[in-house]
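Excluded from the complex is one protein chain; the other protein chains are retained at their positions.
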């Protein structure tokens, strides 16, 4: 029975709706993000500069892009741990194809297709054969990374054309707005609209919360999940391209370990790992919060190890705090009721 | 029967419980005496299950007290209630799908060997004993996963019996059972009662209450209305006090001239589940599928709707053959299925009421492929109101509704799609009398407007009252087709059991 | 479209070489930041430790930053941070010669001097490179030790770091060339295995080598993690005394195995000196005494005078060989 702990049903009026919306985790995280940005700009030297802004955008680029489809996947109650390896494989393939003499204009779409194929394999294993996604993507995590090494071995390919590598690291008209920010905004808008304002997006939540009921409602559960994995693979492929261009280096080990960072960011954004809950704005806030905080702390010479502790604590606190406050509020409410009935009895 | 002045085994004293702004229970008091069966009745959402959960230690009363043998108790959790000798059968089965049926029954007090290891032999023997007592042909070593709702309910009952409790609380244990199982259950409960246990029984079927219980507590809108001896009240009295008004005829079946054939099922088979099922349904007709629990009625209709696959046979809607295994194709052809298990199949508990109602129709409600809250809210508003659903806000999670109101949301969800063929599986399971009449009237008038209806039901009065034709399934095959005129309780039961019975 | 052949790789950045002023004084208060491949690696700790000593002698501000993992891209964020903090010198051991390039060039555009040590970045994105020894020198020394340890003939195998470690790969290349010479004709290199500079993986790779090649005479590990793991495995297995281990290692890590005779000889330069030299080169450059052009000379404290070679390379000196006799004189 899922309603055991539903004691805190919000009050039935307009201000309560507003209150519950304001205290929902994604609004808290958005407020927190803005707060961190403002405080850091005033207190941390060099944080508020336009160059640092560019650096930050470049740092969060891979996480934020991969988080877009990952959010949907986690909302349906599944997970994709193979994204970083898909990224590595496309990066390798990009280097290999470049060495073969293909033009960069044809390599980029090809790489996205390769990423999508990785997603097709995941999707088939998970929805076609009905295997658990955590297990499957741990397997393909190893498989794709391994294939990346098979393709490019220990080498690195570095001589990508300057106009492409420069575009990824550059800014619009050499101003303060990085080129890739447009890409982030466009993709985030597309994914946001699909997730929150289309029948497809609605069905994701139903699938995550109760796949059987979704099936009974005419939602094609397997097919929906399948396409999510394809999207996840394609985006990972795109990020593989961007990653390669940003560092002008195609290597088999590119992006290793990124999957945990992405999952952490998505969870920090208030998406439930059990599916059925979460919003994209929250996730975007989560990613920005994490990156901004790390950037600021690094500028303050906080060591990498301490950053680990900060990241971990943030992750745990992000879910812990709302729970604790609501529990405290519930207790207080009950005590008030009891007191009221005690005084009225006298 | 217990003496009126005997000390109550368990007492609910002036308890109140609210969920946010919803006052589910307000100042209710009643006693449970040893050796007596006590009924708790009320409309959907009256607060019956909430009281059960307080007695079970799931919820803590906001105010008021519970007393066991005269002493105040404060249950911190279900374990405490269990320790106080209270066994509970919840409204929704709560089994462990991965554990064997025997383990499910024994969990918490498994028999132990001398090394404090679990004595599996003894455990299985226990389960077998209980099943024999209940007359259930279940294999104790099979996992609970895949049991039908009815079988799950039976395991729940066995579980409660095995606890050898001094207080047995049953929240609609019979909702999924057919007459035979109910009778067996009552026999067991009566013997428990005679051994001195206090019984609390919740049901929306009044014939069950008069058959089993000595005392009844009536609730309305969370408030206590009356606690009286059943013998002193007529069924109509009970209903009047519970609903607060008089009710009209229970089964207002309108006679309709059937139209063209809407659904044609021909030779449908699925290995191990059902075989060679053929029937057809015309517009305006209500066809009932009767049979014992486990006869495969739900499976047949799920295969017709496409949520389950089938091996051979055809399904035609309006003469056009329907692609198998695709609920979406079925919906496009104008079919709707109200499933039997609302928690697993009917609703997404975490989602809001409006989202649930519009789930199958999201695509139709979208403008330019986009959905904005307004249209969804309107559609949900219309249908939940039509079905008199008791709810707070449409944006509340559907899981916060009472069982019967959840059932209404499922109905609303499918009626909102405007189907030509409506399949309803146990449509009134857990629905109170008032609403049940409402649902029946609704089905009847929809049929009058040309809707073809297939109704799977374990409630014989409902089947007899509503159906134009009755198909009786036995062990996955059609055992008999009866017209409204031919059908009597005896003839249906005879076909269902394949032998002479006296019900 | 743009293909490999048509692409023009005029990557931006860089800075016009100003003329050197050999008479300028080395400035005080320079901000010199060290960015090793990865923090908490004992070897790079010794290197940066040397750097710290040098920066103190130079009365500068020493800073040590770095990622927890040795991946190509994780260094970039740190370089960016150092740019934001306006350091005067960045001393970096590149995890990938190209991945750090755009950032290093941004640093140089911001008037920061970039010195690489330990493992080089692309030539056109740093000002000077401190080479621990010439690639040839190390490759040859590895081949020589292998010949000695294997007793002049038989099968040998290499246990390297990651498959794409620049240093290791170039040394192994030289070693392979060397093995083609007649005096090595009886040595047979049967396999290059990779332990990814991960202790456990290296350990298991050593096991795998011995199972696949029962006649192995020696394992050559040109990485401190690999040699320690291989030595540890051999010392605790039945192969002790039959299979020799040699390569590049840290005396402190290897002392145990040298003393129990698992390892007879291995080599290394003094890593602390690398950091020391890098700090001095950076300070001299930031003070305008040198620009990184071939032939320029500068003094590096206790190490004496150095001359800049071709492509801005500064070579520390020949590696030291460690044996049971001399190992106790070293503590790093």
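Going in written order, the chains are labelled A, B and C, and every chain counts its residues from 1.
Please note the rule applied: contacts are C-beta pairs under 8 Å (C-beta built on N, C-alpha and C of every residue); 3 or more make two chains touch, one makes a residue touch a chain.
The rule is short, and it goes like this: contacts and distances are computed from a predicted model.
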Can you match the unshown chain of the complex to its UniProt protein name from these: "Multisubunit sodium/proton antiporter MrpC subunit", "Autoinducer 2 import system permease protein LsrC", "Hydrogenase expression/formation protein HypC" or "Dihydroorotate dehydrogenase B (NAD(+)), electron transfer subunit"?
"Autoinducer 2 import system permease protein LsrC"
Among shown chains, those touching the left-out chain:
A, B, C
With respect to the chain omitted from the figure, which of B:70, B:196, B:272 or B:418 is a touching residue?
B:272
In the full complex, subunit A touches the hidden chain through residues 1-2, 4-5, 125, 129-132, 134-136, 138-147, 149-150, 153-154, 257, 260, 263-264, 267, 272-274, 303-309, 311-316, 318-320, 323-324, 327
Kindly note down the residues of subunit C that lie in touch with the hidden chain.
39-42, 44-45, 68, 163, 191-194, 199-200, 203-205, 207-209, 211-212, 214, 228-229, 232, 236-238, 252-253, 255-257, 259
In subunit B, positions touching the absent partner:
56-58, 77-83, 88, 90, 94-99, 103, 107-108, 110, 112, 116-118, 128, 131-132, 135, 137-143, 146, 180, 271-275, 292, 294, 296, 475-477, 497
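Throughout what follows, only the chains that are shown with their structure count from here on.
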What is the chain whose Cα centre is as far as it gets from that of subunit B?
C
Can you compute the centre-to-centre distance for subunit B and subunit C, using the mean CA position of each chain? Integer Å is fine.
74
Here the gap between subunit A and subunit C, centre to centre from mean Cα coordinates and rounded to Å, is 37
Provide the list of subunit A residues touching at least two other chains, using ranges where the numbers run on.
none
Sequence positions of subunit C contacting 2 or more other chains
none
Per the touch rule, the subunit A residues reaching subunit C in their complex are 45-47, 49, 51-52, 55, 59, 98-99, 101-106, 149, 153-156, 158-166, 169, 243, 246-249, 251-257, 295, 298-299, 301, 303-305, 308
With touch defined as at the start, can you tell me which subunit C residues reach subunit A in the complex?
1-5, 7-12, 39-40, 63, 65-69, 71-73, 76-78, 80-81, 83-86, 96-102, 122, 162-165, 169
Subunit B residues touching subunit A - in the complex, by the definition given at the top
16, 18-22, 58-60, 62-63, 90, 92, 94, 307, 327-328, 330-331, 337, 339, 344-351, 355, 359-360, 362-363, 365-366, 369-372, 392-393, 395-397, 399-400, 413
